[in-house]
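Yeah, one chain of the complex is gone here, protein chain that is, but the others are all in their spots.
In this document, chain identifiers A, B and C correspond to the written order of the chains, with residue numbering beginning at 1 in each.
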Amino acid sequence: MKKVILLFICFLLLSFVVIAQQQRHEITIPDILEYKTLKCDLHMHTVFSDGLVWPTVRVDEAWREGLDAIAITEHVEYQPWKEDVQNDISRSYAIAKPLADAKGILLIKGAEITRAMPPGHFNALFITDWDVLNGPTYKEALQAAKDQDAYIFWNHPGWQQKDEIPIWYKEHSELYHQGKMQGIEIVNERSYYPLAYQWAIDSNLTLIGNSDIHAPMDYDFDIRRGDHRAITLVFAKEKTLESVKEALETGRTAVYYEDMLLGKQEYLEAIFKKSLFYDHDLIPSPGESATVKLYNHSDLPMRFSLTQKPEGVKCPADFKIDPHCSVLYKISVDKDAELPEEFFISYSIGNFLTAPDKGCEVKLVFKRRNN
Amino acid sequence: MKKVILLFICFLLLSFVVIAQQQRHEITIPDILEYKTLKCDLHMHTVFSDGLVWPTVRVDEAWREGLDAIAITEHVEYQPWKEDVQNDISRSYAIAKPLADAKGILLIKGAEITRAMPPGHFNALFITDWDVLNGPTYKEALQAAKDQDAYIFWNHPGWQQKDEIPIWYKEHSELYHQGKMQGIEIVNERSYYPLAYQWAIDSNLTLIGNSDIHAPMDYDFDIRRGDHRAITLVFAKEKTLESVKEALETGRTAVYYEDMLLGKQEYLEAIFKKSLFYDHDLIPSPGESATVKLYNHSDLPMRFSLTQKPEGVKCPADFKIDPHCSVLYKISVDKDAELPEEFFISYSIGNFLTAPDKGCEVKLVFKRRNN
Amino acid sequence: MKKVILLFICFLLLSFVVIAQQQRHEITIPDILEYKTLKCDLHMHTVFSDGLVWPTVRVDEAWREGLDAIAITEHVEYQPWKEDVQNDISRSYAIAKPLADAKGILLIKGAEITRAMPPGHFNALFITDWDVLNGPTYKEALQAAKDQDAYIFWNHPGWQQKDEIPIWYKEHSELYHQGKMQGIEIVNERSYYPLAYQWAIDSNLTLIGNSDIHAPMDYDFDIRRGDHRAITLVFAKEKTLESVKEALETGRTAVYYEDMLLGKQEYLEAIFKKSLFYDHDLIPSPGESATVKLYNHSDLPMRFSLTQKPEGVKCPADFKIDPHCSVLYKISVDKDAELPEEFFISYSIGNFLTAPDKGCEVKLVFKRRNN
Partner (left out) sequence: MKKVILLFICFLLLSFVVIAQQQRHEITIPDILEYKTLKCDLHMHTVFSDGLVWPTVRVDEAWREGLDAIAITEHVEYQPWKEDVQNDISRSYAIAKPLADAKGILLIKGAEITRAMPPGHFNALFITDWDVLNGPTYKEALQAAKDQDAYIFWNHPGWQQKDEIPIWYKEHSELYHQGKMQGIEIVNERSYYPLAYQWAIDSNLTLIGNSDIHAPMDYDFDIRRGDHRAITLVFAKEKTLESVKEALETGRTAVYYEDMLLGKQEYLEAIFKKSLFYDHDLIPSPGESATVKLYNHSDLPMRFSLTQKPEGVKCPADFKIDPHCSVLYKISVDKDAELPEEFFISYSIGNFLTAPDKGCEVKLVFKRRNN
C-alpha cells in the first residue's frame, strides 16, 4: 500500500513535457501524363526584405504543407529593416539552403524587382547574381536578370489599380515581346485576377499562383483545417531545378487557389481522370437504371454541371464530390433508347477553370453490359 | 438581355480580393477582488536572439490572443544570427514598442540571462540597460540586473535535467536569499514542473508560466481552435507597468496552462466565484428535490469532485462544465433531513490546482426556501 | 519491482470507459428592454409524423443547443410510418413533456395543418385538442385551431413555388383578415424568403424562423462548430407559455438565421446596445486621434458600414467584429473641427436586417474630453 502512495507522489512531481514532432501533410493531387506534379510557391519574403520571419521558417512551412519547391524572393529595392538586418538579399537563400536540402525541398534562387506601376513588380527566378538587379531603371534591372537567363513573371498585376483590376500597359507589351515577361501571377495571396487569366490565355503566358507571404503562414491561412496558400502546380519531367525551369518556360503549370484549379484543359482533365475512380461497366440496359459510385481520391473538391448526354439517358445535372468522398450516381436508360455499347456523359467542372468563365470539360465514360 | 450578358462578363473579370481584418479574441477570465486580471507572457524571443520572427509579430500575436502585457526577452549571451542581424538585444523592444502602444499592449523591458546549469537561465524584467547584463559570471550578470531594480525569475527549471525534473542547487538557495530569484516558471511552453510548483509554495516564490516562444505562435499552438499559450495571470491594481511589477513582487499571480489554472486558493476561488452563475435560492424542502442550472461564464472548463455535503443531501459526485456551458445540478433532500436554512456543498476543482496534488476547494451555497 | 509489473498488468486489463456527459451550450444574445430573450424553435417533427427521431431527441437537442422553448408540430394529415407507429400526433407532446420539464424547456402544444398550396402549410400552437384539426378543408381545419385560441402562422411560404419564391394568394388575404394567419416563417430550415419578410413588415405579421427539422439535428447542422438552426427570438415578459403566446401575438420577435438577425429596428438596436461594450469617453480634441476598443460580448458577429459622421471626423468605414472579439476603432478629429461635447457616428449593421435590403441603424456615442 505504501509503495502505491509513493509511486503516486513520484508521479505527481514528474514533469509533463510535450514534444511536438513535425509532420508533412502531403497534398493529394496526382502526377499526370508523363510529368510529376510539383507543388510550388515562387514568391515569398523574410526579414531580409519586408517579411516577418527568418528564412528557415519558409522551408519548414513549405515542407509541412506538402510543397516540393519554393523561391524566396526578397525585394531588390526595399529592405525596411536594413538598419538591423544585413542588406544582402542573397542571404535568405544561403540561410535557407541547408534546411531545404535536409527536407528535400527544391530551393530556387530568386528576387523581386520592385518598381512603380507600370510595369510594377516582377519575380526573377534561377538567377545567379543578386547584386546586379538594382539598376537605375526597371529596364536595366530586368535586362540584368535576363542576362542571367532568369525566368521572369509579372507579380500581382492588379496591384495599386482601381478595384485591383489589372491594366496592361505598353511597357508590358514591350517586356512580353522581349521575353522578359514569361508568366503572370493570376493569383497572389488571396487575390484572383480573372482578367490576367484571360491575358495569359491570349498571350500564352505561363500561369502562376503564389502566396507572396510576408507574415507567418498560419497567421493568414488556417493550415490545420485544410486551408492552403495559393500555389503553382508545375508539371515537371523530374523533381529538379532544371525540370522546374523547363516546365515554367514551356507553360506546363496550373494554379491551385482556394478550392479552384486554374489551367489548360489538357492538364485539368488529366488531373480529373487520375482523381475520379468509378466502375465503367455498370450500365443498365434500356428500361433500367444503375447506380455507380464516383469516388474522388484527390484533395480537390469537384463541382459537376451537366453539359451533354446521349438521348434517352437520365442522370444528375448538378452535384459535387468533396475530397476523399464518394457519391452515388444514378443513370436511367429509357425503354426505347438506342445506346451504343460505349458512350459518355459530359460535365463541366465548375471549380476547374480553363478560362475565367469556362469550367473544365470532362467525360464520364461507360460501357453497356451485354446480356 | 445583352445588358445582362455584359454585366456577367464584367463580373467575370472583376478581381476577387479578400482583406483579412485583424481581430482580438478576448480571454474571458474575470477580474477578481480589487484587481484587474492581466493576461501576461513574460518570456519570448525574436530574430534578435534565436527566435524566428520579427519583433512586431510578438505584439500582433499577443494582441490577437487577448494578452495585456508581454516581455520580449532575448538571450543576453546567445545571438546565433548575429552575422546577419544587429547584435543589440535592446532593439526588439525598440522595434516592438510603437505597435505595442498602438495596440494597447504593455511592453515590459526584459532579457534572458543565459548561463549553464546551475543556476541556468533567468529572466530579468523592468530593466533599463541591456548592455551591462553580459558579465563574465552569472553572479555579476544577475547583480547587474538587480542593480537596475529588475524583477528576476528562474526559467524552465527542468531544463537539461534528467526527464526534465528540476534540481534545486545551492546556487539557487543563494540567489533566492539575495532576492535575485523572486519567481519561478512552473510552466514553460508545453512543460509543467510540479516539483517547481511545490518549491514555489514552500518558498513563497511568485508563480510564473510563459510561452518561451521562438517560432511563430500558430506553428506550435492551434490558436484558431482555442488552443492557447501558457500565460501568467497577474492580479494588478491597474493596467500599468508599475502595477504589474508590484503584483509580481507581491506574488499576486496564477498560471493558465492548457485547461489548468495553477495558483493560490484565494485567487482561484475568487475566479471560480465570479465565473459560475447559479440561483442560490432553488432548494427543496425535506423529501423533495430541485434542479439548479450551473452556468460557467468563463473560458475555463471546471471539473468538479465532491468533497463534503450535509447529511441527508444527495447530489452529483463528479461532473464538469465547459466554457460558456451550463449543466443541470440535481439536489435531493432526505425526508427526515434537518438542514439549516443556508448550507453548502463542497467540491474540489480538479483542474484548478492550489498545489501539485490539490484541487481548489469551492462551495456551492444554497438557501432553503421557507413555506 | 515485481509490484510495479503487477500494477502494470492490472492496468492493462482495466476497461477503458468514456461516459459522455451532456452539457448545454448557452446562446449569448442578451435580454432587452424589459423582456427576456427566449430562444425558440416552433416547428419540428418526429417519428409520429414524417420525422426520423423519437420525441425526446427533440428536447435533448434543444436543451444542448441553448433553446428555451420548442413546439413539436407533427403533420395532422400525413403519418407515413403509421403502419408501425401509433396514429396519434398528440403522443409526441406526451412523450417529450416529462423530459422537457426536467430540462427546463417550455414545450408548446402544436401541430402542422398540411394542405395543398394555396394556402399551404400552417402551424397551430397552444392548441388543446389535436383530433379536431383534420377537417375536410383547410378552412375547417384552421377554424378548428382558431376555436381553440391557437396561435397560427404560415410555414415556408416559398414551398412548391418556382425558385421557392413565395406567392400571396387571395386565400392568404382571407386567412390574414380572419386572424388565422398571425405570423409567417421568413426562414425555414436553411431557406430565407426576403419577399415574405417584406410582406411581414407591410402587414405587421409576426416574424418567425424555425428549423422544421426532420432528421437528427447534427446531421444537417454542424452544432459542435457553432453552426446553429434557425430560431425565433421571442421577447417575452417571463419564461412561461403564456408570455411566449403574448409576445407572438404582439409581434415581439426576431429571427436568428446563419449569422443574421432579422427584425424590427427597436429590438435589433437594443440587442446591439447590450452586446457592444466600449468606453464612451475616449475622444480626442481637435487635431488629435484616439483609439477605442469595441468589444462584442454576444454570439452574433457584427458587420459595420458607415452611414453618417460629424464633419471633421475620420473613422473606419467598413469593419466587422466577431463574437467575443474586439477591434481597435480609431477616430481622428480635424484640427479645426467644431465638435459638440457629445456626438455620434452612425453605422448600418449589414447582418442585422430591419427589412430585406436595410441594415439596422446604430450609433456609436462619444463624449469629448474637456481639458
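Simple rule for what comes next: a contact is a pair of C-beta atoms (placed from the backbone, for glycine too) under 8 Å apart; a residue touches a chain by one contact, two chains touch by 3 or more.
Bear in mind that the values here come from a model prediction, so they are computed numbers and not experimental data.
Colleague: Where the complex has a chain not shown, which of C:86, C:308 or C:346 is the residue touching it?
Modeller: Reading the full complex, the residue touching the unseen chain is C:86.
Colleague: Touch as defined at the start, partner being the missing chain; which of C:151, C:193, C:235 or C:304 qualifies?
Modeller: The missing chain is touched by C:193.
Colleague: Using the touch definition from the top, which of C:38, C:53, C:125 or C:175 touches the missing chain?
Modeller: C:53
Colleague: If you put the missing chain back, which residues of chain A would it touch?
Modeller: Spelled out for chain A, the touching residues are 21-26, 28, 102-104, 291, 293, 295, 319-322, 324-328.
Colleague: Of the residues in chain C, which ones touch the absent chain?
Modeller: Given the touch definition above, chain C has residues 9, 12-18, 20, 47-48, 51-54, 56-57, 60, 81, 83-86, 91, 95, 158, 163-166, 190-195, 198, 215-220, 222-225, 356-357 touching the missing chain.
FYI, only the chains that are shown with their structure count from here on.
Colleague: Looking at every pair of chains, which has the largest contact count?
Modeller: Answer by contact count: the chains A-B.
Colleague: Which chain maximises the distance between its CA centroid and that of chain B?
Modeller: Looking at centroid distances, A is the chain farthest away.
Colleague: Residue numbers in chain C touching 2 or more other chains?
Modeller: none
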